[in-house]
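Working notes, beginning with the structure itself.
Let's turn to chain A:
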Amino acid sequence: MFKKTRTVEAVKSVSFGIDTGETLGLVGESGSGKSTTGRAVLKLVPVASGDITVAGQNLTDLNGRALRRARRRMQMVFQDPYSSLDPSATVAASISEPLMVHDHVSARAARTRALELIELVGLRASHADRYPYEFSGGQRQRIAIARAIALNPDFIVCDEAVSALDVSTQNQVINLLERLRTEFDLAYLFIAHDLAIVRHISHRVAVMYLGRIVESGPAERVYNEPAHPYTQALLSAIPNPSPHRRSERRIVLAGEVPDPARPPSGCPFRTRCAFAMDICAERMPEHTAIDGGGEVACHLQTSGPELSGAPLGDLTAAAIRPA
Partner candidate 1 sequence: SGKPGDLNPGSTSTAAGQPAQNVACPPTDKGAIDKNATFTWMYSVANTSFDPDKVTTSNSWMYLFPIYDTLTRLNANGEPEAMLAKKWEVGDGGKTLTLELIEDWKYHDGTPFDAKSVKANLDRHRAKGSFNEQALSDVKKVDVSGDSTVKITTGHGAAPLISILASSAGMMMSPAVFDDPKQANMPTGGSGAFRVTGYDPATKVEYTAVKDYWDPDALNVAKMVFLISSSDNARLNAVMTGQADATFLRSAMYQPAKDGGLVVCQKPSLASFTIALNTSHAPFDKKEAREALNYAIDRKSINQLMQGFCQPGVQMFPTSYYASDPDLTADKYPYDPAKARELLKAAGVPSGFEFTLETDNLESYTSVAELIQANLQQAGIKMKIQPVELPKLMENFSVNKTADAVMVQQKADADPSIQIAAFYLKNGFSNPGNYTNAKVIELDAEAKAAQSKEERAAVYKKLFQEAHADAAPPVTLCHLNTPLAMTGKVQGVEVYVDGSRQFRGVAIKK
Partner candidate 2 sequence: MTGTEPSGSLLSIEDLRIDFVTDRGWVNVLNGVSFDIGKNEIVVLVGESGSGKTVTSLSVLGLVPRAHSRKTSGHIWYDGKDLTELPIGELRDIRGNEISMIFQEPMTSLNPAFTVGDQIAEAYRRHRGGKKKAALARAAEMLDLVGIPNAAARLRDYPHEFSGGMRQRAMIAMALICEPRLLIADEPTTALDVTVQAQIVELLIRLRDETGCGILFITHDLGVVAELADKVVVMYAGEVVETSVARDLYIQPKHPYTEGLLAAMPQQGVRGEELPTIPGRTPEPWSMPSGCRFGPRCSHAVEECGKAVIPLSVVDNGRSCRCCRSGDLALGGVR
Partner candidate 3 sequence: MLRLLGARLLTMVPLLLVVSFLIYGLIALVPGGPETALAGSNPTPEKLAMVREQLGLNEPFLVQYWNWFSAAVQGDLGKSFVNGQSVWSAIAGGFPVTLSLVILTLLIAAVLGLGLGLAAALRPGSWIDRTATVIASLFMSLPYFWVGMMLVLVFAIDLRVLPAIGYVPFAQSPTDWFLHLITPAFALAIVPVAVVARQTRAAVTGVMTEDYVRTAEAKGLRPVRLVGKHVLKNAAVPVVTAFGVEANRLIGATVVMEQLFALPGVGKLTYFSVFSRDFPMVQGILLITAILIMFVNLAVDLSYGYFNPKIKAT
């Protein structure tokens, strides 16, 4: 599996590792580079520099046939259930594809296995010869998952795998993913912008902003004691269903996400940060370890007067004004 080394460099010096059976949640705003990161892990986008290591095998320099072979260990489930399946192929054909490609099994054997997988993800074998347009979003996502686990991979990137689904369906798919993870000892890179879902499924969470990971750590710590102002804002923006907490102040970030092609100097978040200091415009903050586990990249932690490896928690109400 991923070793805890600087394994991936995607977008801009993004590094993380995932252990066997572990789920890493990756959150952030649209355009922050989550998908790119996920795709870089599978080498679906060219990686300019850095290493990707899966189970000790370095993917970085693999190409062509070797890369294709290596891909059987890692799979991906995409966001849009409507476009991630070939509309002109039957469900069974889509699920068989990896089997035929990698195991060179006969069409019949592939089909038998495909039927098993269809049952495994909670569909009926009678669905095998249908076409994707005959399925609901949730069912399609199940089919995509069946395809992803067909080769018993070690690792699956779920790029917003449930974002397009209704709450109830979303939960069904999440439950399925969890079941499969425990059953097959899978590792997930779970990309989502819905922080509530990520909290539920992830062991650890990484928060991206403008192509960088600004904070990472065990899910509990990040959610309960966010150390980066951006994480803080994100968390406060989660719509809260409880009518009792309605009066709580919410941090509304001012302005728009800057153009990723022309990010601000220094800390990328400084243009929208309520705590921005002079130094934030000058230098990119370093990743610093933090109490309770994980790292954060924020000058408040290193150069700031008050925080130093402490969560941001209590400060917010007083210090952050709504925009």
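Note that contacts are C-beta pairs under 8 Å (C-beta built on N, C-alpha and C of every residue); 3 or more make two chains touch, one makes a residue touch a chain; residues count from 1.
Inclusion criterion for the candidates: all candidates are chains of the complex that A comes from, given by their letters.
Just so you know, these numbers come straight off a predicted model, no measurement behind them.
Among the candidates 1, 2 or 3, the one that touches chain A within this complex is 2. The residues of chain A lying in touch with candidate 2 in their complex are 29-30, 136, 138, 166-172, 174-175, 178, 193-197, 199-201, 219, 233-234, 236-243, 246, 250, 252-253, 255-257, 322-323.
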